[in-house]
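Below: one structure in structure tokens.
Only one protein chain is missing from this complex, and each of the others stays in its spot.
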Amino acid sequence: MAKKSIKKIGVLTSGGDSPGMNTAIRAVVRACSYYNIQCIGIKEGYHGLINNDMSELGPRSVKHIINRGGTFLKTARSQEFRTPEGRKKAFENFKLNELDALVVIGGDGSFTGASVFHKEFEVPFIGIPGTIDNDIFGTDATIGYDTALNTVIEAIDRIRDSATSHNRVFFVEVMGRDAGFIALNSGIASGAQDILIPEKKDSLEELLQTLERSQQAGKNSSIIVVAEGEELGNVYDLAKATQKKFPEYDIRVTVLGHIQRGGSPTCQDRVLASRLGVAAVEAILEGKSNLMAGLRSNKVVYTPIEEAIKKHNQIDEELIKVAKILAI
Amino acid sequence: MAKKSIKKIGVLTSGGDSPGMNTAIRAVVRACSYYNIQCIGIKEGYHGLINNDMSELGPRSVKHIINRGGTFLKTARSQEFRTPEGRKKAFENFKLNELDALVVIGGDGSFTGASVFHKEFEVPFIGIPGTIDNDIFGTDATIGYDTALNTVIEAIDRIRDSATSHNRVFFVEVMGRDAGFIALNSGIASGAQDILIPEKKDSLEELLQTLERSQQAGKNSSIIVVAEGEELGNVYDLAKATQKKFPEYDIRVTVLGHIQRGGSPTCQDRVLASRLGVAAVEAILEGKSNLMAGLRSNKVVYTPIEEAIKKHNQIDEELIKVAKILAI
Amino acid sequence: MAKKSIKKIGVLTSGGDSPGMNTAIRAVVRACSYYNIQCIGIKEGYHGLINNDMSELGPRSVKHIINRGGTFLKTARSQEFRTPEGRKKAFENFKLNELDALVVIGGDGSFTGASVFHKEFEVPFIGIPGTIDNDIFGTDATIGYDTALNTVIEAIDRIRDSATSHNRVFFVEVMGRDAGFIALNSGIASGAQDILIPEKKDSLEELLQTLERSQQAGKNSSIIVVAEGEELGNVYDLAKATQKKFPEYDIRVTVLGHIQRGGSPTCQDRVLASRLGVAAVEAILEGKSNLMAGLRSNKVVYTPIEEAIKKHNQIDEELIKVAKILAI
Partner (left out) sequence: MAKKSIKKIGVLTSGGDSPGMNTAIRAVVRACSYYNIQCIGIKEGYHGLINNDMSELGPRSVKHIINRGGTFLKTARSQEFRTPEGRKKAFENFKLNELDALVVIGGDGSFTGASVFHKEFEVPFIGIPGTIDNDIFGTDATIGYDTALNTVIEAIDRIRDSATSHNRVFFVEVMGRDAGFIALNSGIASGAQDILIPEKKDSLEELLQTLERSQQAGKNSSIIVVAEGEELGNVYDLAKATQKKFPEYDIRVTVLGHIQRGGSPTCQDRVLASRLGVAAVEAILEGKSNLMAGLRSNKVVYTPIEEAIKKHNQIDEELIKVAKILAI
């Protein structure tokens, strides 16, 4: 498709919500205004394209959202967009509203949708990584990850007060889908006795030995952080197995759940969202497409969308070593 | 028993932990020092009396704990203290350490223990209400209640960000044992669509109608707060029943769990704990016993321990009305 | 004026802002809807009446503001409203918009304005106490006071980390206008060495002795909390005088400033605002006027506005005693 000049950009948030999405929308809107192009906010992810649910956004539309969790455009996982008919409808509205390109804020599922949409209709787009799981290649951190980490450690700090008052063992399950970033970092930061993540081969036996050793070392209470994608089992099963081996232990379980998705974004998430929102608009104005804007080594970089979807950041072995040493 | 002069007071925390217990211990310790009597910190509630696990505490022993959740003396629910033999051992250590009286920080279970202990051995004691459930008669608020309320609303504020981004219905379970104070107040404060508490006769049908009406009124997301003692059922059952009636709703469940027990106490809890700690020591010095120090209408009052144990504060009907009006 | 039926209530926020004002507006709006009357939101306090800057508010107008600090109607101190001409204009707009009564959320300055307005034009009104200073008679706490207290102790907890790391003496100034409630309660809750409030006769000599004694007792760091209305002088003067007497002390000063006015309201402030918002609307519907809705001993009460303006809550001597004992 011949490169035409960009006059109107649509922005949407798709997939699971994460703190900082609002800040990213704000950055896209204001960057558009700064560069004298129009910005259209599309409601509920790809649903808004399919149902023609969108409206113009200007700088004053996004005042006071910089510190609000969630996304005021709302988000969704659109089954209809996964169908050719759905995408056809979406493209008709894309044209009807005279959009020239899309900024897609979401995770790899949302990027996959945009990629297919581009293949079919040559719709230019730039992706911005918005998810708490931090499982997107092409960026050191996704928007929402830092906030989720801090939500988790605040929760574990509270649980710890209770654990140490009672000489209890607490199993705490945290989010992350199939990744262990949240579990590993929050586990180190909250002094967990053990951290179970999908990327590491764990065994129930080792876990039980770790608990036994820590009791012998004089620790009366312990926190075990378990990633939701952990293969050994969910926290309830692990707690049961532990209780069976050590009937005298006082064991409790907490699944942190959806508090991890919300809250006012941290400074790092707000700055990341701001930088990537601007970077996405600038990339579109330069005629780029099929890229994800990310931050690596504190510099804005653009990664081909297929890599962003398929590749994964690796868990740092050094972090696993540090976790082990500090649990002594 | 002839009133002898008080030279040494023992202080212990018993039952479930709550934020502000440390602040209360600090107040007892420093009030003792101010009035030139010794203070002995007893470890792990009544266990410490039974196992002679206690040590002297002075003003410098409690520096830097004013804002720490939990209890550094630890707490426990002592089965052994429920037995005559256990209490006999406890009394022997009480005499061995030359204690003259006890300050017992805990809930009604702990007060019951102290009451029996007094009947058997005439051990003078004053109780201080430490529990997040706020279900103790003789005080408008228990130490830890205000902090738990704020922990809950912070969590629900986060959940709400996610609920509104996704058009979801969230069932949130909060603590309170058989009382609905936490659920009702946090429900009002977080804009819950409905609040289910043990003190109110709820019905599944009404809940489903409430949800249906709110959707019709234009609300795309809702929070339902459920007290753990709710008779209708636990949050998982309620969510299932709702999903069955409304298959198109996107429903999630969160059980907040033990984060409600910990965290840095709020200002109100720190001031309450400080006032009651001082009041307990002063009461003992005046030769009083079998009383619970509490705060009613912002004044320190002493309530006979049997009333504190048996009676209950009533849920204010006005609050229930306010919750209903504001959920419109 | 003959009592006519109430069909339309105007609500405004006036004077200094405080956390919970938004929550109170929300309660007024939804109570109006519940009772089938219209609610008009007046912008910028009395300015909105004078400049006819107001618009209708319904339940959906106030979604998502329950946990937001500040007031979305904005506030102001209107000089023009203090003049007969200004109030005449205001009354003309009051009639033009067919308002039947006003809910005035603010402090005693705002109530004075409403009282005069009523005398001149018989405009029925109910006041709701919104100010962080807690200096309004007729309520145990004003809307915003509890949040300000917690903002202060969070700040002092941070300062304390630095003070204890460095063996420093910190003077911290807090708000309160001429009242010492914030200083006294936050001082107790943050373990202040001394607390200077207008209601107590302080002397520089006593302060210096207190500091000397605490150093001798082994305390290497101290926090002195000073109310902004303290007569002895401002924190800079006090710090200078202390440095002169003790040149070897490491002394720092912090004036907390306007962080005390903002932030998400605490649970207590949200519930208070909700109850009083509903109570104000109900009072108006019952034909009442010239009253302030407040909460005393956890019950909604109405106080004649002249008393609310003129009288003052007293500082509890017991609190001053507790502060002294615990600073040992």
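We call the chains A, B and C, going by the order they appear; numbering starts again at 1 in every chain.
The definition used in the following text is that a contact is a pair of C-beta atoms (placed from the backbone, for glycine too) under 8 Å apart; a residue touches a chain by one contact, two chains touch by 3 or more.
Predicted, not measured: the structure shown is a model, and the values here were computed from it.
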Shown chains touched by the chain that is not drawn here: A, C
Contacting the left-out chain in the complete assembly, out of C:Thr71, C:Thr142 or C:Thr303: C:Thr71
Option from C:Ser55, C:Ser162 or C:Ser297 whose C-beta touches the chain left out: C:Ser162
Option from C:Lys8, C:Lys63, C:Lys89 or C:Arg252 whose C-beta touches the chain left out: C:Arg252
Interface with the undisplayed chain - residues on chain C: 13, 17, 19, 21, 44, 68-71, 74-76, 151, 154-155, 157-162, 164-167, 170, 252-263
Positions on chain A contacted by the hidden chain, ascending: 26-27, 30-31, 33-34, 59-60, 63-64, 66-67, 140, 146, 149-150, 152-153, 157, 160, 164, 185-186, 188-191, 217-219, 264, 266-268, 270-271, 274-275, 278, 296-300, 316, 318-319, 321-322, 325-326, 328
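Convention: only the chains that are shown with their structure count from here on.
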Distance from the mean Cα position of chain C to that of chain B, given in whole angstrom: 28
Chain centre separation (chain A, chain C; CA means) in Å: 39
Centroid distance [mean C-alpha coordinates] between chain B and chain A, Å: 36
Multi-partner residues of chain A (at least 2 other chains): none
